[in-house]
Each structure stands twice: as C-alpha cells, then as structure tokens.
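Note that this complex is displayed minus one protein chain, with the remaining chains in position.
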Amino acid sequence: MASKIVTFTLNGRETEVMVKPLTTLAKALREKLGFTATKCGCYEGNCGSCTVIVNGEPVLSCILPVEEVEGQNVLTLEGITPAEGLHPLQQAFHENFAIQCGFCSPGMLMVSKALLDKNPHPTQAEVAEAISGNLCRCTGYDPIIAAVLQVAAGSNGNQGGSHE
Amino acid sequence: MSDQALNTVGKSELRRDGLSHVTGKTQYVDDIQFPDMLYLKMVRSPLHHARILGIDFSEAEKVPGFVRAFTYKDVPKNLYTILCLIGVGPDEEPVLAEKEVLYKGEQIAAVVAQSEEAAIEAAARVKVDLEELPAVFDVEEALKPGAPILKPWGTNYFVYEGHHCRRVRYGNIEQGFAQADYIVEGCYEPKPIEHAPLETTGCIAKPEANGRITVYTNTQALYFSMDNTALILNVPFNKLHFVGGTVGGGFGGKVDVIVEPIAALAAMHTGHPVKYLYTREEEFHVSSTRVAYRIYFKDGVSKDGHIVARQVTSYADSGAYNRHTPYAVTKHAANISGPYDIPNVHIDAHCVYTNRVPTSAMRGFGVTSASFATELQIDKIARKLGMDPFEIRLINAYRNGDMRPYQKVVGDATLVEVIQAAAGMAHHPLSERFQAMNSWDRANSPARPEPVSAEKRS
Partner (left out) sequence: MAKLKGTGISSVNYPTGMNLGGDPTQALIHMTTTGTFVISLASCDLGQGLKTVLAQIGAETLGVPFENVLIDTGDTDTGPHCMGTFASRTTHRAGNAIIMAAQEARKTMLEIAADELEARPEDMETDGQGFVRVKGSPDRKIHLVNLALAGHFKYGKTVAGRGIFFKPNLGIDPETGKMDPDSTEAHACVMAEVEVDTETGEVKVLKLQSVYEIGRQVNPKLVEGQIKGGSVMGLGHALYESTEPYYPSPEHRPGGFFEYILPLAPDVPEMEIRVLEYPSADGPYGVKGFGEMTANAPIPAIVNAINNALGTEISTHPVTPEIVLQALDAKQSKS
C-alpha cells in the first residue's frame, strides 16, 4: 500500500509526516519525527504510557492511526515543557517524587494535564479515576495523586504550558 | 557519627534523574534508533514439551525484507547457565533449542529482517516439525517415579552438593516435637507472578568499526550480562561493550541474559545493529516469572506460644531451566524460619523442574514466599492457642545474640521494636510484659544502641 502524507499541528507547529497506512500516531511521533518523550509500554492500548493530548482529549497514541489526526492539534510532553524551567505538573512530579523509573511519567503527566485543563480542582478520587487507565509499577500511585492535587491547590485552573 | 555532623545523608535531595524523567528526555532502549537497524523476532515452541524433528525456513526466506535466520548451530556455546560465573552448574539451558523444547514459548530460531513487520511475518512462516512429548506441571508429580525426566542428569531436581534439596539442620527436630504441646501443620502455595515493568526487556546490539559490539540494554546487571554474552558467543570479553544503567522498572525481571547474546550474535553476522525487544505479550508469556512454591509446615508449639520445632518441606517450581532459582531456593531455605528464634529446625527445600516457563529472580527473591508462609503459619498458631497476633510474634521474635538456623548469630535485629511501634500505630494495647521486651534482652545480647533521628527528622 502506498504511503501518504499526514499533516497536523504538533506542539503548535505545522508538521508533515509520510507514513504507511495504519501507522500509529505513537510510531509516527517516535520513529518518524523523533519525539520520543511519548513512551510505549505495551503498543496495544492497555497501559496508558503513550498518552498524548489531541484537541484537548487524552488519547492512546499507540492505537490511533496517524491519519486520524490529519488537521488536528496534537500535544505531547515535549509541547508542555517550557523553554525554561518546568510546567507546574512537571515541577510537582519532581518535588513529590512521583517518578521512579520514569517510564510511565510522560503518560501520567499528559493525562493529568488533560484532567486539570477540564477540572482545575479535582478531588483525590477524581484524580485517581482520571489516571486509572495509566499503569505505574513503581510508585504506588500515591505520590502521583499528591503531585496533581498540589498543582490543583496552587492554581486557578490555568496550567500555563506552551502551545495550548 | 552524630546526625548534626551529616551534611547530605538523611536529606531528601531531589532525584538526579528527575528532570530528565519529567521531560521525557530519559532514553530507554526503545528510544534508540539507527537507520540501518534490523529487527529480531523469535520462533517459539507452541508446545510444552516436544522433540524437534526439523525446521523449514523456505517460506520465511521469501518474505520481502528477510535477512537471516539463526539456529542453535550458529551459537558458539549454546548451552549455559546464568550463574556459571560464580560456580553454579552444570550448563543446562540452550540459547536456542537443539533437539527438544521444554516449555511453551521456548526459543527455537531467531529471524532477522529489515522491518519489524517483516520479522514478525517471517518468524510466523517458519515451520517447525515437532513431536509432542508428555509434560509435567506439578512440582510433586515431577518428583514421582514415572514422571517425564527433563534433565540430562536424570532427575527433575537441582542437585545441591549431592543432595536432592537445600538442607538446613539445626538443633534436634525429634526432641523439639517431643517437647511441644501442640503440632500445627500448614501448606502454603504462592502462585507465579509477572514483574510487569512498564518497559519491556530488550536491547540493541550494534557492530562498531573497530570490530567490537556495543549493546544498549536495560539489564539490571551490566557486567553479569556482558560476561555471560561473551561466554556464549565465545569472544574475548573486550569485544563487547555494554551500555545501560537506566532501566524502566526491573523488579528482578531483567537479570536473565536472554536477549543480549542472540542480538549480539545477529549483529556480528549481519554487520547491522539488531534490536530484540520483547513485546508485552512476550513479557507475559516467555519472560521468567516469580517462583511458585508449595510449602509444607509442621511446627511444634508450646502452650505459652513458643515455636519449639519447625520442619519444612518446600518445593520451588523452577520451570524448565535454572535461571536464578537454585540460589533463590537457598535464600528461601535460610529464611523459612522467619524472623523468629526456633531452637530445632529441619528444612528440605527443593528446586524442581517442570514444563513451565522458567522462573527466576523477582523482588524478594526466595524470601517473599518464606515471609508469606511463615506469617500465615504464625497466625494459624495464634488462632489455635487463642493468642494475640502481636504478642505471639513478640514472644518468638529473634533477639540480638540468638542463632539463626543457618548458624549465623543475629546482630541487627529490631523486630521487637518494629512490632511494638506497629502496635502503637494501630492503637493496639500491649501489656507491660510485651512493652518491656526489646531486641537486646537476652543474657548474651550485646549492648542496646541508640536509634537515630527518624523522629527528629519527620
């Protein structure tokens, strides 16, 4: 089957990628475009580590064909990292030791950002629910929930972050 | 050293790798790419136990992008055992199966192709002609006469210096049982478990211009993996260069040296970087698991709650091969008396082979099962005697100066303090007798040291 060009906005920048049909967004980002902050723990839609944000919604990039994001707005962890310093969620994850091996962290950060963008002051149960599709084998989730709640407590709902 | 004198030890310094983790800049094996990289996929046994009659690669070779296939004939020293570096033997696991497969999922042949898709397709088209053989899955069945024998030395157990099990003998077990007021028996069976690190096991082996091979790997033990790889490939150790140290979760699952030797072999033969990264399904179906055990207890207990004798017969399911399980069983045998002072102990811990995915190291190595069994057993004793679970543990807790069943004097015991603190946390009242206990209250205990700082710090 012939390859085709897919065009979308990636972290605020017009991006083109030439892919074979059914190439996933995760593979396109990681292998074609070199955006490897998005990690893949299963490549089959069951761990959440590959979560990116498309038009404000968290999606599993490992099972989404890249053709589906034609013309859409895709945000990855690279896109929320400011030129200097850290996004408040990144800062909170760092300070709360919400990271151990770090493999789940990009997905956790993206799903948390999507949550806070919609619901700036979630309860503990709402945070747990929001990240319940993301597996972490290291931290026991507790420090991750604490980090998200800390950001929520300190914010008015505007998460800053570039390329919204 | 007093705490005031400490500058950074004791402080919650932020993680050194924190910034790279939260920005996604940490590089794991799957993040490394080379333009001329090849992909390795395994042809695996679909049966639990079978004789290999033939392998046919002709259809696989027709797949566009197919580069090469490897069988055991390509592996210079195909038989190995991981712990051979420290004298454990004999070699018994093939890198690629030779005449027989002993578990479902065992590696038979490796296929290397220019894309992952082509490698998957080619591996699927390899035809392996197998004759199914009877399989055994139960550790006790495996030791009975008539069970299919899996090992060339004629038994289904690892031989510990001439014995069929790891033995621990301390005191006099018969006298211990004679002194006891009660006998409490139990059988405990923890099941096998997957490590499930979020990053799957894998590596990329890359040939360098100077003839060396660089292996980017997520092993938990760089030298261990490198040394075993050099032995298997029969190359000088300095031909290999292992790079890693950043692991996306290990938990004992990444110390088996399965992916590196075959990827390095393929790199040497093709002149290309070769990637061998487990899929999540491989991680579940063919990577080692935590050891499953069946553990029989017979404890002699006195009326006042002291365990005076313990006899344990334990069967560890090693699966088809050794990996790290023979040593796990030794650690299990040493710790199956728990953190308790028991004067008469008799342990037989068996490392048994079955037609199952090999088991190996996992967080808690041999002790997870021991802690599970001893802690359920002591509760069972407490129920029988109508005793409080905290108190029965305080009565039996080992003290400094006591002797462990493996004949090492206890020197770092703090179990009494830990249980007392836990009772306090749970608002579980302890009578004065139990509050007065401490880990240095034996006649032969050394002097009681001062604890440090924990309270001060928090």
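The first chain written gets the first letter, and so on, giving A and B; residue counts start at 1 in each chain.
Heads up, the rule we're going with is that a residue touches a chain if its C-beta (ideal position, glycine included) is under 8 Å from a C-beta of that chain, and two chains touch if they have at least 3 such contacts.
What you see is a predicted model; the values in this text were computed from it and never measured.
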item: Shown chains that the omitted chain touches within the full complex; value: A, B
item: Which of B:V22, B:A113, B:V168 or B:I342 contacts the chain that the document leaves out; value: B:V168
item: Omitted-chain contact residue, chosen from B:G24, B:G252 or B:P273; value: B:G252
item: Touch list for chain B against the chain that is not drawn; value: 1, 6-17, 48, 83, 85-88, 104, 137-139, 160-163, 166-170, 186-194, 196, 219-224, 226, 240-252, 254-255, 280-281, 284-285, 289, 292, 317, 327, 330-331, 333-335, 338-339, 347, 354-357, 361, 363-365, 367-368, 371-372, 374-376, 379-380, 389-390, 393, 397-398, 405-408, 410-415, 417-419, 421-422, 425-426, 449, 451-454, 457-458
item: Sites on chain A contacted by the missing partner chain, in the whole complex; value: 42, 44, 46-47, 97, 99-103, 125, 127-129, 131-132, 134-135, 137-145
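Basically, only the chains that are shown with their structure count from here on.
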item: Whole-Å gap separating chain A and chain B, where each centre is the average of the chain's CA atoms; value: 34
item: Complex interface listing, chain A residues touching chain B; value: 30-31, 36-44, 46-47, 49, 76-78, 81, 86, 90-91, 93-95, 97, 99-106, 109, 135-138
item: Touching residues (chain side chain B, partner chain A) in the complex; value: 12, 14-15, 17-28, 30-31, 33, 195-200, 247-251, 279-280
